[in-house]
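Below you'll find the structure, written out as structure tokens, and then a few comments.
For this depiction, one protein chain was excluded, whereas all remaining protein chains were kept in their positions.
In order of appearance the chains are A, B and C, and numbering begins at 1 in each one.
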Amino acid sequence: MDPILQIEKLKKKFGGVVAVDGVDFEVNSHQIKAIIGPNGAGKTTIFNLISRICPPTSGTIRFKQHKINELKPYVIAEKGISRTFQNVQVFENMSVLENVMVGRHCRTRSEIFAAIMNLKRTRAEEKRIHDYSLEMLSFVGLETKKNEAASNLTFQQQKLLEFARALATEPDLLLLDEPAAGLSVPEADEMAQFVYRIREIGITILLVEHNMGLVMEVSDEVIVLDSGQVIAEGTPREVQNNEAVIAVYLGERETENANHTKS
Amino acid sequence: MSLGDQLLQYLFTGITIGAIYGMVALGFNIIYSATGIINLAQGEFVMLGGMMMVYLTAIIKLPMVVSFFLSILIVTAIGAAFERAAIHPLKSPSVITLIIITVAASILFKGGAMFAWGKHTVSLSPFSGEEPISVLGATILPQTLWILGIMAATVALLILFFGFTLTGKAMRACAANRTAASLVGINVKTMVLLSFALSAGIGATAGIIITPIALMNYDRGTMLAVKGFSVAVLGGLGSNVGAVVAGFIIGIMESLGAGFISSGYKDAIALVVLLLVLFLKPSGLLGSRERAEFKKF
Amino acid sequence: MGRKNILSLLILAGVILALPLGLGNSYYLNVLVFVGIYSLITIGLSLLMGYTGQISLGHAAFFGLGAYTSGVLSTKFGVSPWLALLAGIFVTGGIAFLIAAPALKLKGHYLAMATLAFGYIVFIVFNQASSLTGGPSGFGQIPRFRLGNFLLRSDVHYYYLVWTLVIVVLLVSLNIIHSRVGRALRSIHEGELTANIMGVNTAKYKIQVFVLSAVYASLAGSLYAHFITFLNPTPFGFHFSIVLVAMVAVGGMASVWGAMIGAALLTILPEYLRAFQDYDILIYGSILLLIMMFLPQGLFAGILRLIKKER
Partner (left out) sequence: MRKKGKIVVGVVVAIVIVLLLVGPLSIWRWVPVLRKPAVAYKVGAIFAVTGPAAWLGTPERNTAKMIEEEVNAAGGINGHPLEIIIEDTVGDATRTVTAAKKLITKDQVLAIVGPSRSGTTMAVIPIVEEAKVPLISCAAAEAIVVPVKSWVFKTPQKDSHAAVRIYETMKLQGISKIAIITGTTGFGDQGRKQLKKLAPELEIEIVADETYGPDDTDMTAQLTKIKASEAQAVVNWSIVPGQVIVAKNMRQLGMKIPLFQSHGFGNIKYAQTAGEAGEGIIFPCGRLLAVDTLADDHPQKEVLAKYKKEYEAKYEEDVSTFGGHAWDGLHLVIAALREVGPDREKIRDYIENTKNFVGTGGIFNFSPEDHSGLTKDAFEMLTVKNEKFVVLE
């Protein structure tokens, strides 16, 4: 198996706080890999480093053997990495279809002069963008909502819309940031089905998730992160039986239980 | 005059101008930090303060001290009334809407002042005599010392207010996160009202103390607002110490620019420096980058 | 571009053709010429502010750069006004490009301040570079446009020239809005970082739309210079930058039609208010305040919503 994403000695400091502390791992093509860990372990920070929302302090990120640390976010999208967001980031005042069409941006070429002249090939391209985006919408089952403003969708629908938008960029690697967070149990199950279906198209998936059921069900491999460091890596079964992991998770479960009783 | 004497004089001039700008910038900061609004009518509060003071002392013939506090009080009330009438009723307005509303308000204040007090430039006698003080061959007006003193007092009071009183802390909380502030029971709308009142009061104070030096007329507010805004941004929006420091920087740059380079281009010199600072450090000299990024449009 | 927009354009073209017949008075036409000139700027500003979400408090400077480049070249160097207009576009576009790259990294009020400072610097240069600009006194005798041997001299001629260009600019702008680029612009407004991660080169499009809006303003400036035939710095100061933003906000930023309505309203309104003498300043301020308070989306959106609601 060839690795599509290689992360070496990745480190990120925010002021004095080390959020990611020398992380190494690889993601192989066509696999579903999950990153888990307690709150503040640095999971989302790793995503943000990969999609270059902020620059890493040190270390390298390679995608298809090429270093991508220095690239701008939009170039990373062009290279074939797309993502969804923990707290959804849809373009609220644009229609559902337009949201997806923005995702199509990096696979199309018409620039401002072509737009001004409204050339024949521009119109043809616009048609292709439209059709492709519609296809992505029907893939996630939102085609009936295409003309709604994105802000009118439910939370789950907005998450699905983010899927469609990310898929419209034709990614080779898709980063899913807590796809099940905030969803009910049946909705989370639906999400799991989507994750499978996305892999079937041939897209590699890297996933951050708190919902252990979903993680254990869909992942081929799991990385466990604590305080910015990898403490375990392996198949779901191996990880579940790892003592370090259990220690970390027991700790968290206790605090979580405590929180639950409080509220 | 030797070069050294000249240099000292330019410095004094810069400090005088800078103190004026700094006072205006303080008013900007208060509304900005509590609400994220850039109040382009801030210059009008300054103008109203100055005109009101002249009116009370010259026409009504009240004593200086009484007029001073009465003017501040009246303009504070005007600021509060403006907030109640034009800002309070809005539901989640956009920043551009707010900018235009403050512009409209400044037109109204200007028009009101024109009808109330006419179009002439007025002056106010200085608080303690007009005899310039000589320092090492350069001169400074006693009024400048008043400006510096009152500015220092204002900044000190603001620091005390925001640091040690419950209301001040509540206002800071609103600045940091409005939703969170209202969740813990702070009445955000009251804080907005308060910030407008406070900022109008500080603007009026600025207007009163600068009128003996800079004179005042109904049309003066806009330029003062532009300068004050530049200074507030250079200092880092929301930073009061930054406003004072940036005021002096711009003031001294203008006066040195006028003295050594070209009086015609002095404003441009100060603005080019401002632009360079913004391009290199986008959140101003003493502003925090994170805060600037949180306060989005 | 939707059918609605094409229809609106056709209606606008019809009204433009017909209006001079009904008015026939050069004063009204003169006001409408200014409405047209300002519309050119506000359409660009609506692309920049309403669609892309980037504020500018310095667009009067681009208007002035167009006017001065055009005026100086044609008056002092004998360049044909049409060439001067083109030169204005290139000069202004070039300056806008240089300022856009660093300025558009700024956000919110810091961007507002940077554009304001830029506008102010340009204004100072107009005042100080007297050998070219005539300084605060300005200069006159700017030649008017010619079409072949035909000299455009009356208000009617300029009315048709300006409004033809408004239609062209509208067409260009609507084409951009309803394209891949237009979508990218709106995504920047909605969430710049998200747009970037989704593959939109946000910096490039911000610069492009900034330069485009500057070019529109420059075009307007050249028309102004060759129409009014006299230039001094006062119309290109901070005050006018604010008026432009007010026009866009009053009409409705999120639509080029709104931007035109705003330009029309804030140009025609002071003419109505002439009758009120000094009180005009109070009435003008009150109207501006009330519109922004009760129709914060602008007149265009407000009226559209009302029509829908009544149905």
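Just a few scattered comments:
The rule is short, and it goes like this: a contact is a pair of C-beta atoms (placed from the backbone, for glycine too) under 8 Å apart; a residue touches a chain by one contact, two chains touch by 3 or more.
Fair warning: this is a prediction, and the values are worked out from it, not measured in the lab.
For the chain excluded from display, the touched partners among the shown chains of the whole complex are B, C.
Set against the missing chain, the residues B:13, B:29 or B:42 yield one that touches it, B:13.
Looking at chain C, the residues touching the absent chain are 22, 25-28, 30-31, 34, 127-128, 130, 135-138, 140-141, 153, 155, 224, 228-230, 232, 234-235, 268, 270-272, 274-275, 277-278, 280-281, 294-295, 302-303, 306, 309-310. Not every partner is drawn; the one left out touches chain B at residues 1, 6, 9-10, 12-14, 16-17, 20, 114, 119-123, 125, 130, 132, 134, 139-141, 210, 213-215, 217, 219-220, 223, 254-256, 258-259, 263-264, 266-267.
Rule of thumb we're sticking to: only the chains that are shown with their structure count from here on.
Nearest to the common centre of all protein CA atoms is the CA centroid of chain C.
Separating the CA-averaged centres of chain A and chain B is a span of 47 Å. Remark: chain B and chain C have CA centroids separated by 31 Å (rounded to whole angstrom). Looking at chain B, no residue sits in touch with two or more other chains. The multi-chain contact residues of chain A, meaning those touching 2 or more other chains, do not exist; every residue touches at most one other chain.
Residues 51, 53, 72-74, 76-78, 82-83, 85, 89, 91-94, 98, 101-103, 105-108, 110-112, 114-118, 122, 125-126, 129, 165-166, 169 of chain A are the ones that touch chain C when the two sit in their complex.
Residues of chain B that touch chain C in their complex: 32, 38, 40, 86, 89-90, 93-97, 99-101, 103-105, 107-108, 110-112, 114-115, 222, 226, 229-230, 233, 237, 262, 264-265, 267-268, 271-272, 274-275, 278-279, 282-284, 292-293, 295-297. Residues of chain C that touch chain B in their complex: 49, 53, 55, 102-103, 105-110, 112-114, 116-118, 120-121, 124-125, 127-128, 238-239, 242, 245-246, 249-250, 253, 278-279, 281-282, 284-286, 288-289, 292-293, 296.
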